[in-house]
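Only one structure is covered here, and it is reproduced in the block below.
Missing here is one protein chain; the remaining ones are kept as they sit in the complex.
Coming up: chain A.
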Amino acid sequence: MNMAIRVFFLLLTLFSSTYLTLCIYEDQVGHMDWHQQYIGKVKHAVFHTQKAARKRVVVSTEENVVASLDLRRGEIFWRHVLGPKDVIDAIDIALGKYVITLSSGGTILRAWNLPDGQMIWESTLSGSTPSKSILSIPTNLKIGKDNVVFVYGGGCLYAVASIDGEVVWKNELTSEGGDIQQLIYPEGTDIIYAVGLVALAQFDAYQINVKTGGLLKHSSMVFPAGFSGDLSFLTSGIAVALDSTGSVLVAVDFQDGAISFHQTHVSELGSYFSGPAVMLPTKLPGMFALEINKSTVFIKATNDGKLEVLDTFGHSTAVSESLYLSEGQQAFGIIQQGDGKIILTIKLGNDWTSNLLQETIQMDYQRGIAQKVFINTYVRTDRSNGFRALIVNEDHSLLLVQQGDIVWSREDGLASITDVMASELPVEKDGVSVAKVEHNLFEWLKGHFLKLKGTLMIATPDDVAAIQRMRLRSSEKSKMTRDHNGFRKLLIVLTRAGKLFALHTGDGRIVWSLLLDSLRKSETCQNPRGLSLHQWQDPHHHVLDEDPSVLVVGRCDHSTDSPGVLSIVDTYTGQERSHMGPTHSITRVIPLPFTDSVEQRLHLLLDVNQQARLYPRTNEALDIFQRELGNIYWYSADVDEGILKGHAVQNNCILEIADSYCFHTRDLWSIVLPLESEKIIATATRNSIEVVHTQAKVMSDQEVIYKYISKNLLFFATVAPKAVGPIGSVTPEESWLVVYVIDTVTGRILHRMTHHGSQGPVRAVFSENWVVYHYFNLKAHRYEMSVIEIYDQSRLDNKDILKLLLGKHNLTSPITAYSRPEVITKSQSYFFTHSLKTLAVTSTAKGITSKQLLLGTIGDQVLALDKRFLDPRRTINPTQAEKEEGIIPLTDSLPIIPQSYVTHALKVEGLKGIATVPAKLESTTLVFAYGVDLFFTRLAPSRTYDSLTEDFSYALLLITIVALVIAIFVTWIWSERKELQEKWR
């Protein structure tokens, strides 16, 4: 008996020590999550290689990132993501230790410490008019004691001390409609030249005293034919521009304040030049580049103003800025596109005929053409000049090229993801190659023994390191086949560059990438961009041999009426199966809940003329569609007009060419919002693939309420038109927020509610029968989150058991939108500390697991918040029964638990969206947060109740069992022996 009690206590202590927590331990970081840092498409790069131990390149990007990269490996030394509106105009290095950035249209000037990226100073230059912004840093100029930088922004020219950001002097330069295009400071003089155009017809040159900022001389001259855009500066006294027709080159000589024009017709340069020319933005010594007839022409200006053609290249040619070499010479680089390779040529500024360097570099076709090139020089072992080039490609990737090889590359296209979709991996089969799974039994035992040591806290630091390594390197998670729990998947992401990537959820590596031809710039499609991804084919059961595929939808221009492009991509191989377009415009893609015999999903594509087109264009799809024609409804919203409309399919289009896949639509309902009081600012719908486990919700008092679950619900929020602006622009009295929940089949307003004194921005998420939205309460000066839950009243009488027995219930009656819904809504609001960037909700395979809201905070982190905190049934003092049900006592604000940050210590810079994908394991959901950075993790909102944790110590379990068995035998022998003794007594 004593023994039994002892064993019991031992077990008790054992089990009580294995408690579970919501947060993760330090050593679990990186175990099931990964984090990748990107910077975006590079706009400008400045090398810092001289007199520096760590060679680096400072870049600014289109994602408003300023970053310092390691020139040897391409890693990020430091990085700053400026706000989405703080566009970087120029960067440069001053004093050899500060990175100067000019941003926000030339109004904010900042200095960052070059080694570590600390901000040194920031000054706001309040310009009067929006204008170009130019940053010019003279190499060695002192005013008083300070080195200065010249900044032109907002119509003013400033001299700013580079040591502390103090404005030394300011000179307002703009005349009506004028803009400065270039600042020229001839070394060693006291005059800075500011040159620009007024209304594209008048050439202005200002001479300004460097020390005082006083205007010395202003000369201008009108060019009656007008200029067509930017000037190209050849030397400190000569600029070249095209006239408004694009057929005459105008050389402007503005030395010593006297302006003179020399006109040269483009056709005079050579008989084969015809058609309008476009000036390419180049900064080359004594020469400039034109684009005529899709070819790039380099033209040199001789000293007497004559122009002569140097060379002509093919269309896609990238030219670098000129680079000063040690002997006062200048060099520049040209990249020409070849077939599967690029040719890098470095030339001296004054000598076109010979090349300093010519290299051919093999280039992946998937990177597209080179768009930008930045060159840098270094001294070779033989004391000659070597060159390295930083190349920005069409897919936004960044490469460093040296000695004909790619030293490193960065896939920075991933910094601008537009849409995400998850795809399954292939099933494990004999033919499919699989990464080596487990080593031998000894290895396995050793691993578990190490883990056991870790658990019992007797491991040495070496052992701990070994355990950690083992965990992170587990080959299990990065295999290329489907796993039992559904953790391994492919994330298909579409980037702004029109490139499709497949990322492995195990370790985040790129499995394949594809630059879609249909989303590349072409004759017929000038400015293409990808819109969205849709599951095209998701093979199940009988068609497992087929590979799954996705539909990529794009558009040729920004306007909605521009032609659309479609392509279908195999997600296993990353090959494009077919593509279409440019074709009709695409305003919306509606995946229909029907699939054909090969599991291709039917899609309805709507164009601007309210015509619906069915895809795939097969007879089978058409048959299925015709059968379900009467049950297909959708809605459209005109945000500017404040009108929502419901639509249904009517009949076939009447077109010049008969098209049986095109349908006319008709309006079924409309909601017209009064323009003077309401403007739509946010919408939310349910995810169409969301699974709801049960409609019934059992309350604490054994009552049942029924959730109103309909796929056709739309939530939208409107605000007073005055309150569209930023927070604080209106008083609480003239601002309100109205929220609606409508049925999109009939246009019924199920719920309409006004929040007085509140305003946007509104972020909302709709799931099951509830909506959660986030907005600002002007009266309370705080952010608020509200929840609306909708319950179905018409099923309430199903509780009667007698009726159930007699079959008089309506549980099996089909649900129709045409019945008048008897719904009740419950709502509650809470304060919340953070402002949000995005809002999402976890989704699981069967919808049993409780939900968590994923809040993308303004600090670029993802916070998980239990849905239980947003439950309209919360009261201040819940009864005992309600507490047992899990109702939390009502508080006025929502808690922020530091441990529930999904991103733990990491930041997803520039957070744009959160995608959740259900795993096969019911308790678990996969979360992918994307912005400039990418972050992926697994979440278990109700903890992993259906599986053991991965670091569960099987060895410990085994040892315990063995020990127990031994104990049983020992005690049995003991008791036998004792009994025997008793009997002999």
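Side notes on the structure shown:
Please note the rule applied: a residue touches a chain if its C-beta (ideal position, glycine included) is under 8 Å from a C-beta of that chain, and two chains touch if they have at least 3 such contacts; residues count from 1.
Here is the rule we go by: contacts and distances are computed from a predicted model.
Considering only "ER membrane protein complex subunit 10", "Integrator complex subunit 11", "Large ribosomal subunit protein bL20m" or "Postreplication repair E3 ubiquitin-protein ligase RAD18", the record for the omitted chain gives "ER membrane protein complex subunit 10", by its UniProt protein name. Here the missing chain is touched by one residue of A:Trp78, A:Tyr206 or A:Phe869, and it is A:Phe869.
Screening A:Gln118, A:Thr754, A:Gln793 or A:Ser850 for touch with the missing chain picks out A:Thr754. Across the entire complex, the residue among A:Gly257, A:Pro593 or A:Pro889 in touch with the chain not shown is A:Pro889. Interface with the hidden chain, as seen from chain A, comprises residues 1, 5, 8, 12, 630, 641, 643, 645, 648, 650, 666-675, 677-678, 738-739, 742, 746-749, 752-756, 777, 780, 784, 786, 794, 813-814, 816, 818-820, 827-831, 866, 869, 876, 888-893, 895, 897, 982.
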